[in-house]
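A single protein chain has been removed from this complex, and every other one stays in its place.
Labels A, B and C are assigned to the chains in the order they are written; within every chain, residues are numbered from 1.
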Amino acid sequence: MDKKYLDSIIKEYKHYTIEGQVADYIPELKKMERCDLGIAIIDRDNIFTAGEWEKKFTIQSVSKPIVLILALMDRGEDKIFELVGKEPTGDPFNSMVRLETYTMNKPLNPMINAGAISISSLIKGKDNEERLARILNFFRLLSDNESLEVNQDVFKSEKETGNRNRSLAYFLKDIHCIEGDVEEALDLYFMQCSIEVNTLDLAKIGLILANDGLNINTGEQLIPKKYAKIAKTFMLTCGMYDESGKFAIDVGIPSKSGVGGGIMSSVPQRYGIGVFGPSLNKKGNSVAGMRMLEKISKDYEMSIF
Amino acid sequence: MDKKYLDSIIKEYKHYTIEGQVADYIPELKKMERCDLGIAIIDRDNIFTAGEWEKKFTIQSVSKPIVLILALMDRGEDKIFELVGKEPTGDPFNSMVRLETYTMNKPLNPMINAGAISISSLIKGKDNEERLARILNFFRLLSDNESLEVNQDVFKSEKETGNRNRSLAYFLKDIHCIEGDVEEALDLYFMQCSIEVNTLDLAKIGLILANDGLNINTGEQLIPKKYAKIAKTFMLTCGMYDESGKFAIDVGIPSKSGVGGGIMSSVPQRYGIGVFGPSLNKKGNSVAGMRMLEKISKDYEMSIF
Amino acid sequence: MDKKYLDSIIKEYKHYTIEGQVADYIPELKKMERCDLGIAIIDRDNIFTAGEWEKKFTIQSVSKPIVLILALMDRGEDKIFELVGKEPTGDPFNSMVRLETYTMNKPLNPMINAGAISISSLIKGKDNEERLARILNFFRLLSDNESLEVNQDVFKSEKETGNRNRSLAYFLKDIHCIEGDVEEALDLYFMQCSIEVNTLDLAKIGLILANDGLNINTGEQLIPKKYAKIAKTFMLTCGMYDESGKFAIDVGIPSKSGVGGGIMSSVPQRYGIGVFGPSLNKKGNSVAGMRMLEKISKDYEMSIF
Partner (left out) sequence: MDKKYLDSIIKEYKHYTIEGQVADYIPELKKMERCDLGIAIIDRDNIFTAGEWEKKFTIQSVSKPIVLILALMDRGEDKIFELVGKEPTGDPFNSMVRLETYTMNKPLNPMINAGAISISSLIKGKDNEERLARILNFFRLLSDNESLEVNQDVFKSEKETGNRNRSLAYFLKDIHCIEGDVEEALDLYFMQCSIEVNTLDLAKIGLILANDGLNINTGEQLIPKKYAKIAKTFMLTCGMYDESGKFAIDVGIPSKSGVGGGIMSSVPQRYGIGVFGPSLNKKGNSVAGMRMLEKISKDYEMSIF
């Protein structure tokens, strides 16, 4: 791996950005530049970056595995999986059908919106302010970046237009899969989605996961090993919306995407990777980002299989 | 038809009330007496009553065809059926599955909760106070009972525990099947469900429908004929939750039930019938009420088929 | 009602045939003439006909309520409704989803293909030849037409291309909703669908149903009253595929359509009606036939509501 290789990859894959569109379901996201493409890869000793790697974007669904880990640390495995299932699914990101179809009567997994909203409601804190502070601090700790903040415009936009998520949340409340107040859980969820990061932040978090929760520079175990593995498993089985299966076959790296254009990947024992490419395909995944990761995975034999 | 016949029917069917339970999904409804059973039947010239015919109960889903008529009068057939479908369904009263499964992406009909909430959002009025006043006045006009009021305790109870309906409503908003504010539409829906009536009120409204909207005493056309027929059609095809088909076969009278224990029936050109029996079967229909109607329909050949 | 009226109706509605297409799912049905439109109406004393009323076509799904009646006469109400439900549904005619979604684990009603195939498997007879003879004789008796026969080309075509129905049938077998051999039940079902009739045949059967099973000319009770009412109820609630609700509102007459272009209608106590118009809309119903029935129902106040 070297800087020159990454530069050439960005150059080679940039034109794929014209095949997709930036997210348009909230006004704030529409402002992103479709042709942006950036990447950061970290291993034990090096940081490699290329393209618009420094640009900030909202983390969106990439927050899901991270907040899941915090919830696991706060409440333990038993409590979490009492409210949310472990089974993969090829669902579209905003589907409601499964909730009632399934006899188990809880969200299938923490990577779909329903599951993620349940998870957010389980974060400890005396009020939402404290809960958000704890989430933000956890993101800052993992990314080693004290400056991470919520983009308030995106948060407001999410909150105003989030009727489908609101519908999910009240349904979850009805089946006892949300703790506490529904609107507070939703607010917290919308806020965690609105945290701004860049590719380096994602790569750093990805590297912590790759090393089973250990910060290899400081020797500090930031996440219990078991929870880091749980997060990576969900990322592999359902981290890319309903293209998770295809991505597992073509790329084979535990990864989580978000409609802000980000992808966080974690190559066990080896690399943390952050990608930014806001031009999305119909499934909600970065068009150029996915292709780029497929190429890199092949060139450096990163598949876990 | 005579009083003696009805008295004997009440006596004969009263013991069936032990086969069911009063509704327990909101605390206020649990207070009803399981063994109550009452009936009122009106034709052109007579009023027959028996049992607890005078007891008040909340109208609940029996309000659906009536508010549908008001919405039709307010907004016209085209607008109504742009937002809500016409197709019968054997759905449980609180199901959400169908909304997304169906390609047409609107509630299947105005008798299921989703459809009824959409319909409530279409009632004219500058605010909810005016809308509620218009609904109440319409119920009073049809039942010739100026004293009808909303039971505030039931309303509050419905509002506090209505997370499933709230979930439905936000989903409906997301697919553009609710006009205006979601919480206002829900409040109006919960209020219409909480109007208190007795069997005579229901029988009188049922008679207006039986006579295609005409008040035969005053000669006044209270409802356009077409809309009265639409209401009766929905009552026949989907008025008894997911027992509508069985009821159409066994009884054959357009009827609408509610979890307050009420059933309003309308025998075209002949009778209006109100039943009260708060002991419900698992489908949400009055156990003794349904059986009583089957018996009366057979004895007086009331089936429309 | 008079001949002149019907002639004018045919003339007025004929051009609607260009809005649809003849059925194309089996080769034999594609041979029909799209612009054909015919009607026959019978009451106690008269027969009125117009257009292509004499043309033969295969009865297809119009056979469903008739074979249901024979099965009820053969096996009794309890046995029939142990295997098949009574609940209306707006399902497309070839849907499989509902079978498993529904907890009751049987076809929702006898008007959808799944239910009709179950019903066919319940017809008495030592072998399929005898069963078919009994069905044919029943159709001949009700239509007072000894010449009714199965169109063997259509039968073969149905059998060869009927993989979706075959799939349904094996699923039904698995959930114990088919008696005896699956392929025999399917053959019988395909044969009953391939019986050739004209509009007068359908009108005559419709009149028997209108008169609760009584042949008013001979005074013979051909069908028990209860079963005639059951058939009419299913025709009203689910006789027109997933337009049954719309048709109930707009027309209000118990009717059953088939993809051969036929519609059989039954106006209680008054008329039997047969329609032929092979140009179908997307739901599988005769485009011009439906509109014609709406007009006639309004002009002669035929709605049962």
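Here is the rule we go by: a residue touches a chain if its C-beta (ideal position, glycine included) is under 8 Å from a C-beta of that chain, and two chains touch if they have at least 3 such contacts.
Quick caveat, the model's predicted, so the values are computed rather than measured.
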Visible chains in contact with the missing one: A, C
Omitted-chain contact residue, chosen from A:I66, A:L83 or A:L108: A:L108
Contacting the left-out chain in the complete assembly, out of C:E19, C:E54, C:D174 or C:E220: C:D174
Which residue of C:K56, C:R166, C:K226 or C:K295 touches the chain not shown here: C:R166
Residues of chain C (touch criterion as defined above) contacting the omitted chain: 95-97, 99-101, 163-164, 166-171, 173-174, 182
Missing-partner contacts on chain A, residue numbers: 85-90, 97, 101, 108-109, 229-230, 232-234, 236-238, 242-246, 248-249, 252, 254, 268, 303-305
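We adopt the following convention: only the chains that are shown with their structure count from here on.
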Far-end chain from chain C, centres as C-alpha averages: A
Middle chain, criterion being Cα centroid separation: B
Separation of chain A from chain B, taking each centre as the mean of its C-alpha atoms, in whole Å: 47
Separation of mean Cα positions, chain C and chain A [Å, integer]: 55
Centre distance in Å when chain B and chain C are each reduced to the mean of their C-alpha atoms: 32
Shared-contact residues (touching 2 or more other chains) in chain C: 101
